[in-house]
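Shown next, in structure tokens, is the structure this report addresses.
With one protein chain held back, the other chains of the complex are shown just where they sit.
The first chain written gets the first letter, and so on, giving A and B; residue counts start at 1 in each chain.
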Amino acid sequence: MTTAIDKSIQRREAWDKVTGQAQYCDDLPAAGMLSARLLTSTYAHARLRSVDIAAAQALPGVECVLTGADCPQLFGPLLQDRPALARDKVRYAGEPLALVVAVDEPTAEQALRLIEVDYEPLPPLLKPAQALERGAPLLHGQGSYKKVLEDIYPEPGTNIASHYRIRKGDSQSVLQKCAVIVRQCFGLPPSGHLAMEIRTARAEITAQGQVLITTSSQSPYSVRKQLAEAFLIPAGQIQVKTPLVGGGFGGKAAVCLEILAYLASRGVGGKKVRLTLPREQDMATAPCRLGLEAEISIGADQNGLIQAAELNYYLDCGAYTDIAPYMAKAIAVDCSGPYQIANLSCDALCVYTNHTYATSFRGFSHAEQTFCLERTLDMLAQKCGDDPLQLRLKNAIGPGCTTPTQVAYSAGLIGDLPQCLEKIQPLSCWDGGGVTKIKPHTVRVKGLACFWKTANPPTDAISGAVITFNPDGSVNLNTGAVEMGSGCHTHLNQILAERLQLSPDQVHVVAAPDTQVAPEHWKTVASLTVNMAGRAVLAAADDALSQLRVNAGLALGCPDAEIEIAAGRAFSKKNPERFIPFKDIVQGYKSPAGQSLGQPVIGRGSLMLKGLSLLDPYSGSGRTGPDWSLGAQVVEVEADLRTYTYRIISASTAMDVGRAINPELMRAVIAGGMAMGVSLASRESFAYNSDGIPLKPNLRTYKLMHIGEEPDYRVDFVETPEQGSPYGVRSYSEHGIIGMPAALGNALSRAFACRLNTLPLNPERIWRAATEGDS
Amino acid sequence: MIAYDFMYMQPDTLRQARENFLRLSESGQNPVYYAGGSEIITMCRAGDIRPGAVIDIKNIDACQALSLDEDWLRLGAACTLNRIKESGLFPLLGLVCGRIADHTNQCRITLGGNLCGSIIYRETSLPLLLADAKLILYGARGRRALALKSVFDGRMRLQPDELIVEAQVPLWALNAPYYHMKKTANEKIDYPLLSVAALLYEDQLRVACSGLADRPLRSKQVEVALNRRALSPGTVAAKATALLAEQARDSVEGSAAYRLFVLENTLRSLVEDWHDEKI
Partner (left out) sequence: MMKKYEGKTVIKLRVNGQDHEVAARPADILLDVLRQQLGLTAAKPGCLNGDCGACTVIVDGWPIKSCLMLAVEAEGHDILTLEGLGGRAAAQKAFVAANSFQCGYCTSGFLMVCHALQNHYSELPEEYVIEEWLQANLCRCTSYQELRRAVRLMYEQTPPSGSPRDSRPPATNVFPAGKNPL
């Protein structure tokens, strides 16, 4: 019997969220704070001849105005290539180039409008293909960036920021001999995270030199690290707090605003400064979702068994790298999809352009890569005359196979794709992907896609947990994991309650991590929180249990080995009538005679990932993540063949989650991912003009799906436990998004009998593809 | 957050409003009439406009009329889109109002603001143009009544100090058969790629559209083309579309070519419905 897992426990912070008591970063009182605002570039690529701040400085109420000259450091987690404020050159429209700190926001904004910038326009590079051309201008000159980690491979003299290779078998000669070959090019535009909470950060430097940052971030420990390294501040002097985060989706994993807020506070002698981006800057200035170009070739035998694949990916990382090289790596690592492809070659390049720079986005480049691969597989199925589902089933990865990086398959490690394909059929009413006419000009069609994903943390990523007890016997859980909607605090609560055999009500998760208080947790990204922090929590629970046993043994006068723990009590196995409630032993034990026995209980647990490796630079062999998750997804559309419009009727996901420790929360997060995928695939992209200037970056023009247009979302679980993770649960929170664009693309391509090879799939795109050939 | 401050006043009468407008203009304060504020606030925030004063006309009774009299439906300029829609008095206008922005914004956006705004769609003008509505304006010569089409060529042509008091719609239009179709790029809540409204008057189809060009349009020639009952819906739709080809514009929401494709489809289904007596 479980006490806390396998149950649909409601989100722990639910009542705070429905009463408005939940506090997000900018909800904290701001009285007495100065306000900072950013001036951003209006050119995608230009030399800065001058930035004249004299008039802005002279405006009453302005405390300081900073430009690139005030901060020589370069930033970036992998390659240090990004200035906090542009120096000499701007590389994307929206790049910060000056920062004003003033008594209030209106004054700061007025001052911004007094700054005069003299630009000398340079030709912008707006596509990876263009940036890779011989003779293309170099966005970052020689020696202008520094490598932070070893497995980043910039190619000097080009716009290539990194390059990853997979070589398995002999793809070239096998591909040529294949009976069926499909080759296809793809081009996907950049787009945005659009978390409803706009990015915001606050900074203060105390007289003692303590740097206090409060931020809406997924990675408070990276904030500490990057500030410490760049500004040579002892890390212990930096304290980063993260209240609830109003949606992250990877976009708040990058360290960006915190640096600016720190500079702003430093510029005014350490006073408290608040920097909140208006939505327009949140979209154009802060990092976005990558664009991608790809050339895919896949060969199969007559029966549709894939023999070889050659895959070239060019990731549009924009003006700076941030985490993008690892997104290229992630594409390479999972380039085959959850299939057995013996002969495989993949090149994933991370390429600089004059777009807003990219950072992690839900799915970490998998949704984009999966679109290209799964669209091509559908073309293959069509050529072979196969049911798209059967084609995938016959090629599914299984025992005896290895991944592209040559990790051997086991169901526990990777998951069970055939079972997902089994479950998706009744869930989606799969009909072979045929076109069903329902009215003279209207058809219904289903499209399928499969996905898998492993993670790409540093090989030495860490996490930790500390548990303390309250006088009522309840527990406090302190971790560095940030709650941004994914439900990780609820899961950690369940994991701890289960191990201590308590009710979830008896566990209090510290809501807002503080780097000075909570043990370091790498970052709340990659859907790894439950795995990593969860394991630390289990270790802390075990530590606390052994201390409880000691105290209980002393209290009950029996050896600790005889002590059993359940339902908030410790009792003797031999004599279960003899028990003592937690509340009497958590702070040590005081006997009726007043004698003090034992010690107060503090549980500690920590984790460093083990067994991960860097990839071999030539073959790509190695292992980047602790486990995989995989699944199958179907989207059903109703398409109007006259107007090229469509409605999405249903979207289904069958996913191997390891163990559904909280079915409803997991369903909802997966459905949320699917919703994001459907929105992304059907209507979202950053539109740029030919000069690389984003067209109206706001929520009026950039469309997100509203209620009323959502399909019926259906989620089902496959449960193949993962050995290493708490209770067998796999990473699942990003994954709902991954196959959605591909499944939609497959459905619409069938419905309109054309090849849809770009996103978003709006009626105009389809109309063009159907009437002019490929989109 | 609006960076530059302005003065706010809330007059009770048209006269007060205009007098203050003139006085503030003379002293260089660049006043604007203010109704729902949805456009003024966003434009001030973005720094597109910088009024020194806003004159809120919502408290003026004359601008809040919403009533039927013997000949006209009177719609005060400060009536919100939601109020007009919920009144149910002019079904076509109600439909159009119900598709502008979103429901919450419809509780703020006013008829006058939509007609006078700089956002180019001004969709409420479509039903009003089709119904041969009149506008009551208030300006230098006090109140004057004018046919909408004589002061609206897709944009309101008012004197700077002039304001719309109300729109008057002839009663026939309230019961006339109608059609409205708003097409967007892909998301329902969006500016129109194309918004087409039609009203039947003495067996003739009247049609106006917004979104296609840089302003709302009602064209005689197009109506003549569409009313040729002897021809098939497909044919008349193609002819009518060709007449507007040059006016179609490109924007983030869609290209000119695609807008014309959508227009032709929409006109065809409109004429089909009309021929089939479905409107």
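What we mean here is this: contacts are C-beta pairs under 8 Å (C-beta built on N, C-alpha and C of every residue); 3 or more make two chains touch, one makes a residue touch a chain.
Given the structure is predicted, the values throughout are model-derived calculations rather than measurements.
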item	value
Identified contact with the non-displayed chain, of A:19, A:302 or A:595	A:19
Option from B:1, B:145 or B:245 whose C-beta touches the chain left out	B:1
Subunit A residues touching the omitted chain (full complex)	7-20, 22-24, 26-27, 29-31, 106, 194-198, 244-249, 276, 278-279, 484-487, 503-505, 660, 663-665, 667-669, 671-672, 674-676, 698-700, 704-708, 710, 712-713, 715
Residues belonging to subunit B that touch the chain removed from view	1-2, 4-12, 16, 36-38, 41-42, 44-45, 54, 56, 58-59, 82, 98, 101-105, 107-108, 188-189
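Here is the rule we use: only the chains that are shown with their structure count from here on.
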item	value
Inter-chain centre distance, subunit A versus subunit B - centres from mean C-alpha coordinates, in Å	44
Contact set on subunit A toward subunit B in their complex	105-106, 109-110, 113, 642-643, 682-683, 687, 695-696, 700-701, 703-706, 708-709, 760, 762-764, 767-768
Subunit B to subunit A touching residues, read off their complex	1-5, 47, 185-191, 252-255, 258, 261-262, 265
